[in-house]
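I'd like to ask you about the structure that follows.
Apart from one protein chain that is not included, each protein chain of the complex appears where it belongs.
Chain nomenclature is as follows: A, B and C, assigned in order of appearance, with residue numbering initiated at 1 for each chain independently.
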Amino acid sequence: MLVVMKKNATSEQIEAAVGAIEQKGFTARPIPGGERVAICILHNKGPVDASFFMQLPAVKEVIAVTRPFKLVSRESRAHDTVVEVGDVLIGNGHLTVMAGPCAIESESGALAIAALVKERGARIFRGGAFKPRTSPYSFQGLGEEGLKILAKVRAETGMPVVSEAIDHEVFDLVEQYVDIVQIGARNMQNFSLLRRAGKSRKPVLLKRGMAATIEEWLMAAEYIMEGGNDKVILCERGVRTFANHSRNTLDLSAIPVVRQESHLPVIVDPSHAAGFRDQVVPLARAAVAVGCHGLIVEVHNEPEKALSDGAQSLYPDQFADLCGQIAAISNLTRASMH
Amino acid sequence: MLVVMKKNATSEQIEAAVGAIEQKGFTARPIPGGERVAICILHNKGPVDASFFMQLPAVKEVIAVTRPFKLVSRESRAHDTVVEVGDVLIGNGHLTVMAGPCAIESESGALAIAALVKERGARIFRGGAFKPRTSPYSFQGLGEEGLKILAKVRAETGMPVVSEAIDHEVFDLVEQYVDIVQIGARNMQNFSLLRRAGKSRKPVLLKRGMAATIEEWLMAAEYIMEGGNDKVILCERGVRTFANHSRNTLDLSAIPVVRQESHLPVIVDPSHAAGFRDQVVPLARAAVAVGCHGLIVEVHNEPEKALSDGAQSLYPDQFADLCGQIAAISNLTRASMH
Amino acid sequence: MLVVMKKNATSEQIEAAVGAIEQKGFTARPIPGGERVAICILHNKGPVDASFFMQLPAVKEVIAVTRPFKLVSRESRAHDTVVEVGDVLIGNGHLTVMAGPCAIESESGALAIAALVKERGARIFRGGAFKPRTSPYSFQGLGEEGLKILAKVRAETGMPVVSEAIDHEVFDLVEQYVDIVQIGARNMQNFSLLRRAGKSRKPVLLKRGMAATIEEWLMAAEYIMEGGNDKVILCERGVRTFANHSRNTLDLSAIPVVRQESHLPVIVDPSHAAGFRDQVVPLARAAVAVGCHGLIVEVHNEPEKALSDGAQSLYPDQFADLCGQIAAISNLTRASMH
Partner (left out) sequence: MLVVMKKNATSEQIEAAVGAIEQKGFTARPIPGGERVAICILHNKGPVDASFFMQLPAVKEVIAVTRPFKLVSRESRAHDTVVEVGDVLIGNGHLTVMAGPCAIESESGALAIAALVKERGARIFRGGAFKPRTSPYSFQGLGEEGLKILAKVRAETGMPVVSEAIDHEVFDLVEQYVDIVQIGARNMQNFSLLRRAGKSRKPVLLKRGMAATIEEWLMAAEYIMEGGNDKVILCERGVRTFANHSRNTLDLSAIPVVRQESHLPVIVDPSHAAGFRDQVVPLARAAVAVGCHGLIVEVHNEPEKALSDGAQSLYPDQFADLCGQIAAISNLTRASMH
């Protein structure tokens, strides 16, 4: 932490700031510069609240120097974390494709789609049972019935399954039935749900909030790891910007940055980012080329009949093409990243 | 809903789109234009899923014409809703000031601040007992102990109290102790918590999410009203933009728009928007001038010792000045809005 | 400038970074912290290019400590600049209203509007002669004919006039006819035009770009002042965000920040920010309450016949009401800011 004093700060004010810092138990080291003095705060363990120093007299600015996250940081664990889900590996050198419908709508539909995506290259099946919907009047998912269908899909196909938990009560249920519990973008800073996830022994797929910085996203993962669960898979799914040609703006620059800052695997959801099928395939290719560890993609055997998000669901043939393309890109990319 | 066909759409494709619309139970009325055909969808009750039509062959775009919200809409209730909390009124012609510390830190501190803000013009006392914090290592609030202190503040000062609920379990507790339950910005689309709030008989203060459109914010309020609770107070607290001189960008244009679209009262939180004390007083004045129904402001008797958000808390004297200024501005503004 | 080293930086790498800094002619002072070393760069006159240091081996981050602007900074001039335009003053304790149509459409129209706005409280007349338009097919303004009409308005009403210059050639013309030359939001970083403005002896109204940080905006003003023209009036007109209920998001938090960082006067354009008449009056009141030095507002005697931006132009009676309201708010605000 660096406390920058105003140009006209008096030596009394500087001394007072030093005193206030040291009273908090830190070491303060003033650095006289050409125009002003800056005070470095040393020996702080863990995060320091910038706002405390911001309000001291004659302080112009407070600048954070160290990152607030610890357990998720690559500085605390140099090697990539690989999350194991059954015999499927996520992270470090693997490109794992999760696919399935937005929402589970029926057993027969789910089994049909699962067979299709498995044959075409998916390793994990996705499907929503409890859907977070902007409108209370929209289809909210089949609930536990949907989870039972997911369990049946796993039994019949051998694929692990992933589904979203939207609150504590649902988390208990979802955790019983699925292999990976998803925390959605709108709940990324539902700290209570993150703590619940920290107590789980199931891997957690943590989507980035639509206005979350990478630091906030990693801090959300820190909540889960701090609770004792280190099987966290990060998922970029687009952020909200002024751009209106896409549902969200997929931020692929996040992938190299997350990989540098953290040891956790990071995958990409091009379907929710795009909102339109035509953008999903090119963005999925780009996500693999940028170096993500996997994709989560919506696929439907009859998108025009889907109860939600039909317009962004791929047709099975599109998905098959996509799987072919990304395997080749992944080989190239992995080679280049050693 | 308007389904816009591509320029080169054939008459078969147009007929197919009309058929698909009518199969869903709507009326389709094609409008031949100079360059292309658009099909109006009529007689739809409630929201229509745009994505379904988006994927029909030769469809270029689908445009929503009506708003998806009903109960919160001014079209469904012409007169302003006034929320009563004890003898304090919020909405239509009243300017209600809520003030207090970011977090409840001790009984003596809370009582001291409450006495100060009451004397200077606050009608409702605010204070966090369960704090949503970006870092798991930061102070998380006193919990139920904080709620007991709030109840004591009410008993001693007669002021109603407001505090945030961060999950279901906490909602049950908070509801027992306080007069207004707050749902924070990070939980604005925690639909499960919104449903819980819909079952409450206590007024709910619903903060706008930091990347929420007005439509999404009103749809969140719709969840609460649809559940049976129509005592919803909206609260603008800044949105996330590229601008970095303020913690968030306070979006005051939201106030006239919300007042036009909805009958619900809408207040402003300049403290969390700004993040810095120096911006709070001018933004609070501006919020009143733009026509909001109230303010929620952080005040601390010793901001430099606050355990959270000290830099944005007003000193008691600043708060007193502010109350004087806004009373006069409110009179002017109200007169002009008749 | 603070150069933060990676945790695992070796002492050789730290020494190399110190050497590289000193070779550039600066003083480097390494600060060993609990976890890592940071190196302060001292005695730099003027801006230092962060990217140079960013690429040194084992450097994690480079943090700017001082602001890059000089002439516009309040640290270089403590007292508010007051720009004089004829007998009209802009800045420090004055609330100056500029009003008129978006574009000059005819002499009779301009004179009629000018008479109206003068009577109701405007001190300066605005009107576009050269219009920057998103589409090449839209009305582009009357050109020099419009400037002649503006000169006539001044001759008949005594009001100074302001109009936009969209390139060098137009600047030469506009400068001859008007009292204040406007540089529009889209040209805020047209550095060539800023240099031209620096050579002018006329005051310059510099609008904030729709994605400009305050630092970039003040640096644009720095270009003009560095060129020798210190009569710069800043103008906030909304920034681009995800919000779609307003044409732009008016960023009123910019006003207290600019007033703190700079001595230049800063006014607000609520018309272009809002895009809709119903939002203009409340936002104008808010702008005055937040502490701006003036407003620039679009008013038309027949908005429904306006050739551009009719929907955001106030009716004369609305403008009259507005002038009454803001005078009172301004008195209150000024008193509170002493």
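As a convention for this text, a contact is a pair of C-beta atoms (placed from the backbone, for glycine too) under 8 Å apart; a residue touches a chain by one contact, two chains touch by 3 or more.
On a predicted model such as this, the values are computed, not experimentally measured, just so you know.
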Legend entry - Option from A:54, A:219 or A:287 whose C-beta touches the chain left out: A:287
Legend entry - Contact residue for the chain not shown (choose from A:163, A:249 or A:271): A:249
Inset, instruction - Looking beyond the chains shown, say which of C:49, C:119 or C:317 touches the absent one. - result: C:49
Legend entry - Residues of subunit B in contact with the chain not shown: 2, 4, 6-8, 29, 31-36, 38, 40, 42-45, 61, 63, 65-66, 75, 240-242, 244
Legend entry - Contacts of subunit A with the absent chain, listed as residue ranges: 211, 213-214, 239, 241-246, 249-257, 260, 273-274, 278-279, 281-283, 285-291, 321, 325, 328-329, 332-333, 336
Inset, instruction - With the missing chain put back, which residues of subunit C would touch it? List them for me. - result: 20, 46-47, 49-52, 54-56, 68, 132-138, 166-170, 186-187, 189-193, 195, 209-211, 216, 219, 222-223, 226-227, 240, 275-277, 303-304, 306, 308-312
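The working rule: only the chains that are shown with their structure count from here on.
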Legend entry - subunit A and subunit C: spacing of chain centres that average the CA atoms, whole Å: 38
Inset, instruction - Would you mind pulling out the distance in Å between where the CA atoms of subunit B average out and where those of subunit C do? - result: 30
Inset, instruction - Please list all residues of subunit C that touch 2 or more other chains. - result: 241-242, 244
